[in-house]
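Here the complex is missing one protein chain, while the rest keep their positions.
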Amino acid sequence: MTPARTAAARPGAALLTAAALLVGVGGLLLVALTLPVPGDGTPPNARLWLAGILALLAVGAVGVRGAAQGESRAARTLPAAFTLLLAVLGTEALLRAYAVPAGLIPTPGRVLSALWTARTVLLQDTYTTFVLEALLGFVAGTVLGLGLALLVVRFRFLERGLLPYAALFSSIPIVALAPVIVKAVGLDWPSKTVVVAVTVLFPVVVGAVRGLQSASRLHLDLMHTYAATPAQTFRDVRVPGALPFVFGALKVASTLALISAIVAEFFGTNGHGLGFRIQIEVGRFGLDIVWAAIVLASVAGIAFFALVSAAETRLLPRAGRS
Amino acid sequence: MKRGTIILATLLLAAASPASAQKLVPVKVQLKWFPQAQFAGFFVAQAKGYYKAEGLDVQFLPTGDQSPIQTVATGTADFGTTWITDLLTARQQGIPVVHIAQLFQKSGYTLVALKSSGIKTPADFKGKRVGVWPSGNEYPAVALLKKYGMTTSLDSSVSNPSVQAVTYPFDPSIVFPDKVDLVSAMTYNEVDQIVGLGYPLDKLQIFNASDYGINLLEDLMFTTERTLANRNFKGSGMSGEDIAAKLVRATLKGWNYAVKNQKEAVQIVLVNCGNTCKGSGTRSSAASHQTWQMTEVAKLYNAGPSLKGRAGYLDPATYKANVTLLRSLGILKADPAPAAVTYRVWEKATGKK
Partner (left out) sequence: MTALRPSRAAGLGPMLIVALIAAALYWPLMLAANVGPAGRTLASGAELECRTALACASQLRNPVVPAPAQLAQGFMRLSTPVTSPLALPYNVGVTAGETLLGLLLATVTGIGLALLLVASRAFERATLPWLVASQTVPVVAIAPMLAVLLGQYGVQGFLPKAIIAAYIAFFPIAVGMSRGLRSADPLHLDLMRTYHASSAQTYRLLRFPASLPHLFTALKVAVTSALVGSIVAEISTISFSGLGKMLAENSRASDTVALWVIMGYGAVLGVTLVALVNALERWVTPWSRR
């Protein structure tokens, strides 16, 4: 696209970028600290502050835009980091300016301190939801899905008889499934693992079958002329061809897994898990803990997604990456 | 037939009332739960045209997972019903909600065990599994447990609790009796659902929270400071406080009628509920369950101040006891601000002091 312009090559631009970022972030920080915490002192004149906060955000955005120029490592990572910083500080300042009660929306500062004070319980909850429910369910669903896909590809009858159902089931909203499964399997974590496994299963089957069948006629014919055994053909042509599709499905499934686990927890738990914590604390107006749990769920979700992406990079030849 | 009569009566009343000539003020009320006899007074007041007679056009919002406090605090609804613990904890978190009338004068919260489980006193709860409802409905159980020196996994600051709390979406049959030893139940709702599962009352050990000094008041009416201070409520020319008084007056009239004419009240309730009025399971009838509910709810309404002709009045002594209890349990960190409760609306509505 545009020729690579590095910030370093244009010191004037770099200086401007740095100044804009400094003014944006520093200004918002200053505003956030000056304003009283909601509930303390008299509510400030919100309109006036709003104008100031928006102006500072705009300055910050100019800085972020400047920081994104070029191909250096910093240009790839800094913009996202500064966007988050600006968003968090802007939210803090806005909530303080409008004196929004903590029981409705807590300021990011409160959420951070809740993350720290309730860390033992929150980490236990994350373990339950992420490791026991989402991860285990994801692995079970994937293994089952891949096995089913192999069977479907191997037996033509199954492809015709079973696959249409798999495609059908993958368009069923899982929320409708959660209460039924939780009721059938029980309130402990395995019921949530089952919900996750079921949600993951069908997209994986569909993706894997499509992948396994994606091998081109040409390649298959070629293997045939080489007198390759079916096993060799499978290993050398079908599996590599299937991987991009499988990983595509797994990436979708990774975010789905965590969300399904949390949804399923809403239909009954034995007192553990992020979904449980969110539900119980919403009722107590402990919204700082609720948001802390949401942040943890989100971080776990991103880590999960990154893990699957990393596995994809490791296993896929460059060309086949989706 | 009865439905038809009621609708006809409603229409006649509406037509006869002089207020229908002038423009009605739209008022949104958030009930705490799905339509059922727990709110009989509201539905009766609506059906009998008591709200219209006060010049109000009342709409009841159905509940979701969100607390009535939040819908009222943000102005989605103008008034709501909730439990006192909910109101006071919200107040503690800086949400300016105000108590305006107390409908139930006694707590109907119970924990239920099978007699065969051998649980005889709250001291036996230790190490047991207790089923509670989330979303702020767990406090009476927490209070009872704390009173007997026990902790639960509900508290995000406790990592090694002495009682295992199990949460589930409100229906006892999901967990009782095989997944928990004790289950939360309101006298007017879940107790009958448990009976409907095949456990007659003589097989059940019922712990009424109020018998153990946990008389945390339930259904009350509330609004926000902003609504009360509003000089011109939705352009009606009346103050928010006046509207609140009208609403309370009509609602109490509805309640007084409902508890005196329970059969008719049940019929009115049944018109209002979709799939929610039936008891547990697929075979119990809505009518019989709501009849039970009406009887039990009447007991909670006809207690305390109501017996002295002061229905809707929040007994200051009971309120003080509630606050003291919640503070001793650490659920409240400080006494709520005096503005958490106003008697002006009730006084205006009833003309009493």
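A few points about this structure:
Note that the chains take the letters A and B in the order they are written out, and that residue 1 is the start of every chain.
As a convention for this text, a residue touches a chain if its C-beta (ideal position, glycine included) is under 8 Å from a C-beta of that chain, and two chains touch if they have at least 3 such contacts.
Computed from a predicted model, the values in this text were never measured in an experiment.
The residue from B:116, B:157 or B:285 that touches the chain not shown here is B:116.
In the full complex, subunit B contacts the hidden chain through residues 30, 34, 61-66, 70-71, 74-76, 114, 116, 169-171, 173-174, 177-178, 193, 196-200, 203, 274-276, 278-284. Residue positions on subunit A in contact with the hidden chain: 1, 64-65, 68-69, 75-76, 79-80, 82-84, 87, 104-105, 157-165, 167-177, 179-180, 183-184, 206, 209-210, 213, 252, 255, 258-259, 262-263, 266-267, 274-275, 278, 282, 287, 290, 293-294, 297-298, 300-302, 304-305, in rising order.
What we mean here is this: only the chains that are shown with their structure count from here on.
Subunit B has its Cα centroid 39 Å from the Cα centroid of subunit A.
The residues of subunit A lying in touch with subunit B in their complex are 38-39, 101-104, 117-118, 120-122, 124, 179, 183, 186-187, 266-272, 276-277, 279-287, 289.
Touching subunit A in their complex are the following residues of subunit B: 65-67, 69-70, 73-74, 86, 89-90, 92-96, 129, 134-138, 152-154, 156-159, 161, 164-169, 174-175, 179.
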